[in-house]
Structures are given as C-alpha cells and as structure tokens.
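Please see the structure below; I have some questions.
In this view, the complex is presented without one of its protein chains, the others remaining in place.
Here the chain labels run A and B in written order, and each chain numbers its own residues starting at 1.
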Amino acid sequence: MSAPTAEPAPGSEPLVTVEALARGFAGVPAVRRVSFTVGAGEIHALCGHNGAGKSTVVKMLSGQLAPDAGRILLDGKPVALRNRQAAQRLGVALVDQELSVVPALTVLENMQLGDIDAGFFKRRRAALRRCREVLDDMGLDRVRPDQPVAALSMGERQLVEIAKALSQRARVVILDEPTATLSEAESRRVFAAVRRVAARGCAVVFVSHRLSEVLELCDTVTVLRDGRDVATRPAAGLTVDGLIVTMLGEAPHRLEATRRPDPDLTHALRIGGLHVPGRLDGFTLTARAGRIYALAGQLGSGASDVLRALAGLHPQATGSVELRDRSVPFRDPVGAARAGIAFVSNDRKGEGLFLGKSVAGNLVATRLDRLGAGGLVGAGRERRTARSLAGLAGLPADRLADPVLALSGGNQQKVFVGRSLGRDDVHVLLLDEPTRGVDIGGRAAIHRLLRDAADAGLVVVFASTELEELLELGDVILTMRDGRVVSTYDGGANGAALMRDMTEGKDAA
Amino acid sequence: MTTTDGLTSPRPATAGASRRRGRPGAPAVAFVALMVVLVPIAVTTDRFLTLDNARAILASTALVGIAAIGATLVMIAGSAVSLAASQTATVVAMVFLATLDRGLVVATLLAVLCGVVVTAVQGFAVGYWEANPIVLTIAAGFAIGGGSVWFSGGTPVNAASGDYDVLNATPLGLPLAVYVLLLLAVLAEAVLRRTTAGRRMYLVGENRAAARAAGLPVGRVTVVAWTFSGLCLAISGVFLAAFNTSATTNLGGTLTLDAIAAVLVGGTAIAGGKGSALRTLGGALLISVIADVLLLRGYSTGAQILVKGVLVLAVVVLVHLRGPRGSR
C-alpha cells in the first residue's frame, strides 16, 4: 500500500478522496482495497490491465454501484452516491464506455437531456449559445447543435458525449476509456477539452488503455492490479515500459500446449484479405487445425470484427475464406454455420444464449437437426445428447432442466461453448472474449475446453483483451490495432510486448 | 435491443430465477383462483351442464380456435401478431365459394393455397427482411381487403355449387370444424415440441439475435410458422364460407382480435419464445365458456366482450409478472 505521492494543489484539501474501497460480485472480489485522492485541477489516471478493477472503481465513483467497504469523500466530507442522479447532483459527471447519447435526438437535445439544471421549458437561445461554446471547446466546430446525433460518426458521438458531461456543472469528471474508438485527431480534441476542464478547477479521473496517452495527459497515475492500488506516481517520471511492468507485476506463465499442428494444411482455415468497411482492413491468416489462434486487441481494434465477419455477421465484408479447401459463404450466418464455423459472441445475453430456455435446451439448440430423421427431434436422443454435452462441458447434470439464466456466469459460458462441442461437422470454433464475466474457476475450465477442442482437431480462434488469457491460451498471437494486424507471435510473446503492440502500435517501442 | 456488459450484470437475473423456483407460479395460482370462482358459477347456471350447451361451446370455439392455433406459432416465433387475419379468411372464403363448381376438393385446395401463399409471403418479409409485422400486416390487410373487393366487385360471392354441405356435417353431434380444431391443436403441439422447425421457433422467438449469430435459419423458421398460420386461417375461412354459404367483404369480422385474444389467454407471451398450442386451445375454450355462462345468466353481449377484455388483460399482466422483465 503506497501513500499518494502526488501533491494536491497547495493549501487545499483534495477534492476527491477514495478510501479503501472494496466490492465483490457473487463472492468474487473485483476491487479489494483501492485508495487515491484527486485534487482540484488535477488529471488523475487509473491504469491496470483488464480485470484489475478499474471499471468497478469507476462505477462506485459515479453512483452506479455501492461499495462493500470503504468510503468516498468530496471536499473531505463522506458522501453516499446512491444512484446516477445523486452523483450528478453532487457534481460528479461520467463519460461511460457505453454511449448514452440518443441517436434520434439532436446534439442540443442530447446535451439538455436529463440535465438537472435545465428547466421544464426550453430556453432555446441561451441553450444554443452554451451548446455552441461547448462544441467549439471540443473542436467540434463543424457539428451543428440542431444536427441529429445519428448523422455523426462514432468518434463525433463520443466527443458529444464528453461535451455533454463537461457542459454539466460538474466538479468531478470521470472519463472511462473515452478514446478507445477515436482517431488520433479526435483524441487530441478530447485531451484539449479535458485540460481546459481541469484548468477550471475540476478533478478529472481518466481511465485508458493507451499508456502513452495517459503519460501525456495526466498529472498523476494510480496503477491497479488484482483489485488493489499498487502504485500512485506523478506521471512526469514514468515511461510506458515502466508502467507496463508495474501493471503486470509478475509476468504470467504460459501453459505448455500439446501443439500438434496439422502438417499438410488440408484442414486449415485460410483467410485472405478480409475487409470490413470502417472496421477491418485486409486481414490474412492461415490457421491450422489443432492450434489456438489469439487475436489481441482493444475495443475498436478489429479483432472482434475478424470473428464476426467469419461468422457471417458482417454482410458487407469482402475477401476470401476457405475451409478445408472449400470456399465459405461468409456473408451469411447460416452459410458460415453450414460450412462448419461455430461462433461464441462476446455478448452472451444479447447474442448468445436463449436465457429463458433450459440448460439442456441451450446445449442442443444448434444441433436439433442432428437429433432425429425427417425433421423430427427424438426425445431420447435429445436427452442423451444434452447429458453427454453437459459432461463434456463440465456442467452439473442436475441442472439440465434449470433455465440457463439461473446459472452463474461461468456455467452460462460453459453452456455457450459446450453447444458447439462434440460434433464432427464443426471445424472452426470462434470465440469473442471467451471468459468475459467468468470467475477464476470457470475460466480455467473454459480454457481447458478450448485446448481439448483444438486437440480434437478444430481450428480455434479467439479474440481477447486479457493478457493472461492471450498468453496462456494462444499458440499463435496476433496483435491488432485500428483494423490492422500489428505483430504476429508464433511463440516467444511476452506481456509487455503484447501490451505495447496492442495499445501503442509497433513503432512505439 | 439493449446489450448488456457481461462483466457486471449476471447477478440480478440469477437471484430472481432462484427465488422463483420452489413456489408455485403466479399463473398456476391465478388459474386455480379463476376455477374456484368460475366452476361454482358455471355449474349452478341453469342449462350449463347439458350436452347441447357443451356442443354449443365447442362449436362457437371452432373457427376462432383454428385461427388461434396458427397465430400461436407466429407469436412463439417472435413475429408478434398478424392484423390481417380477418381479411385473409375472407378472401379464402371467396375463392372457395367461387370455385366450388369445380368440385369440393379443387375448391378447398385452391382456397387453402391462396391463404397459405398470401400469409407465407408476409412471413418471408418478416423472416428474411425483418419487416415490422404490425405495419406489414396492416398493409397486407389493406391490400387483401382492397383486392377482394376489386375481384368480387363489392357484391357478395355466392356458392357456385352446393358441395360445401359436407363441411357442415355434424358427426356425433359435433360440427366437423371442432374435430379439425382438435386435430390441428394436437398437430401444432407435436410440431412445436418434436420437430426441428417447431423447436427453432421457440429459439428464434426467445432471442432472434442469438439465433442469427448461431447460424440458425431464422428466415426459414419464420416462414414455416407463418405458412402454418396461413394454413389454419385458410381452413378457418373455408369453414366460414361453408357455414355462411356466401361471402361478403366483412365476413371475417372480428376473427383477427378474437384469435389473438385466445392466444394471449393461453399464456403465450407476445414477445415470443414461450407458449403452447394446447394452451391456446384452452384459452379459446375458456373464453367461450365464460361467454356462455354470461349468456345463460342473461348478461348482454357488451358484458361478455368486457369480461373477455378484462380476462386477456389479467393474463397478460400475470404472464409478464412471471417472466423476466424486458427492457421496455
């Protein structure tokens, strides 16, 4: 536990004090003990790789989650941030990872939406002027206040979201990954605006994966690891590499794989020049059966889009995909599935499981046509298949009849992965964030499942942002950024190099 | 559709689900309560417990029931409702009556084909294009209704021969339509439970995005559901024609809403993914029984319709209270 070393502005109490915050989910601690302070006018970074607890700290600070232990002080006084509105009233503004601008509304309307200071009647003239000022502040001089947000690019929407938070009379501004989807130029505009906000005397909490950005913008950096704050330092003395070492602590060890690549390449998945407009720019890979390919990339890097395009969920994709020397109709999910490609989405609830259906029903959902002849589903065969799949996926047999939404995250994910296992017509398994929202035990089990699947002769490709997962599981690791592959590691990858490549690009080293 | 961050939210749903287990569901309690009220009132009603009355109830259920069985599949598969049922049944009836001179079999086949094609086309637009079913079926209703007036010239279509009488037969004292209703209900239930297409209807209705991402043939499954619904509507229309012997443009009457009401009272969720054809049959019968009791006790048509509406509303609220809360 290191004491904050950053000096608060002289002669003033820190504006924000976080004292020994802790919070767990279903008994799994996400944040164990985190303390830091942010002074007025200070830009304070929270760093740490995925799962370190950043998001949970942000949620507690912005009133979306109640801490299990510890307290938050504003101006030295403990405050209870019961919900977003309460936090807003105390002057805490949040720019969330997930956009909360409404595309159907104009820029101005979005700025006013839910603004607790705005009156019932619109005061158009004054509001317009204010909106114009804020937009100009963000360098959004080409965006008009009466323009619908739907007409803006994703980057501009993000900037409007930030402008909205900044326009509310906030004293504390929290930015959670505000630049993840932005271009370099757009990021610059955000930095300028953040600096202006800090100069007005606000406390800014800045969360970002892009470390050089953090060092450039922030005054102080607090590094989180495994739910604890392991260091708080002035940014001035830090380097990207030093920061990475602090974030990683001990470098994770890779589980040695059996590694039996299919020698003659006849069972390989060949991807040539896969292109998705605005997302993915020429992805090429020959993936052999029996190996696990890891795509390392943050949100917006294109890693997830490779998988979605292969699964048929990007109808506008171009390029060529061949599996076992046969062309795959990859612009259509039905065609991709028929060719033997199974996809496990990162959105388990929205795009994965059939939550109201039973565990058994979910396990057999994609193979109903194989459970009987003539379009019929044999009851006995269905039961046997479900039971054997449950065994294969490591699910308790007595829960087969339960609705899948009653399971823990880990078991839900086992159902999701398990439904593509044990069938001879699936040759490729694609997984986007295979262990998102899964506890430690479940995570190891799912990694085991994937390794077994590869050993059984499948091509396994997964995308992840978690370094341990990438290193533990990937036989070949491809780092991605801005829709392109940055580097390919066929063995010999280490955490620091991966993190540098996926956050800064190759030349930053 | 809102997406949820997998990191943060599995907890509430889990808690809710485990809490629900173990205690009897609200619908079961409500059903028992309804029976406790309904049964004594029914059996003490003069003339309720007679064979003739039972026949009357079944007969009055038949046509709406047949259409409702089809509507059940459409709702389970996540296409909500069709608002073009009355018009479809009407146009089928017209085709049937107009072609009766070619013989009963030909006329029936042509009429059924007409209903199936018209409905399957809508299913195609909903399944493959994700057209909004409500707007689409309003449009289809206008097109079919307008088209039927165009072809019929706005005058009633009369039976081209008397062959239809076979359909009005009453073996064992029950109209043929009642047997067809029971047969269709059992058939639909078997399709839903034990065929690939039927099982996929539940999956598509439960989570369309997940079904798509899993590579399930969402479009084809939707078309199958609508085609079956078209078949049911067509059969309903043929019986309607045989019963009335002539068809005007408003022959279908209130079939659209009556069918939906029966499906909803059967506990099928409008959002899809849950439901059963046999429960729809139960829903249709329940509505008929209540209407019958009210009729025998001298209540007006208004009271009957009012009670039906309140019943539908109560079931909708109960079904929803039990299910997971939607984002809307």
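As a working rule, a contact is a pair of C-beta atoms (placed from the backbone, for glycine too) under 8 Å apart; a residue touches a chain by one contact, two chains touch by 3 or more.
In this section, contacts and distances are computed from a predicted model.
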{"item": "\"A alpha-helical domain with a conserved ER moti\", \"DNA ligase (ATP)\", \"Xanthine dehydrogenase family protein subunit M\" or \"Monosaccharide ABC transporter membrane protein (CUT2 family)\" - which is the UniProt name of the missing chain", "value": "\"Monosaccharide ABC transporter membrane protein (CUT2 family)\""}
{"item": "Touching the absent chain when the full complex is considered, from B:Val117, B:Val166, B:Ala190 or B:Leu321", "value": "B:Leu321"}
{"item": "Among A:Gln147, A:Ser212, A:Thr246 or A:Asn494, residue touching the chain not depicted", "value": "A:Gln147"}
{"item": "For chain A, residues in touch with the removed chain", "value": "84-85, 88, 96, 99-105, 109-110, 112-116, 118, 120-122, 142-144, 147-148, 151-153, 156, 315-319, 331-332"}
{"item": "For chain B, the residues touching the chain missing from this view", "value": "2, 80-81, 83, 125, 127-132, 134-136, 138-143, 145-147, 149-150, 154, 219, 256-257, 260-261, 264, 270-271, 300-310, 312-313, 316-317, 320-321, 325-328"}
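Everything that follows uses one rule, which is that only the chains that are shown with their structure count from here on.
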{"item": "Contacting residues of chain A [partner chain B, same complex]", "value": "25-26, 55, 59, 97-98, 311-313, 333-334, 336-338, 341-343, 345-357, 365-366, 368-369, 371-372, 375-377, 379, 402-403, 405-409, 412, 419, 433, 436-437"}
{"item": "For the chain B and chain A complex, residues of the former touching the latter", "value": "1-11, 13-14, 17-18, 21, 193-197, 199-200, 202-203, 206-207, 209-217, 273-274, 323-324"}
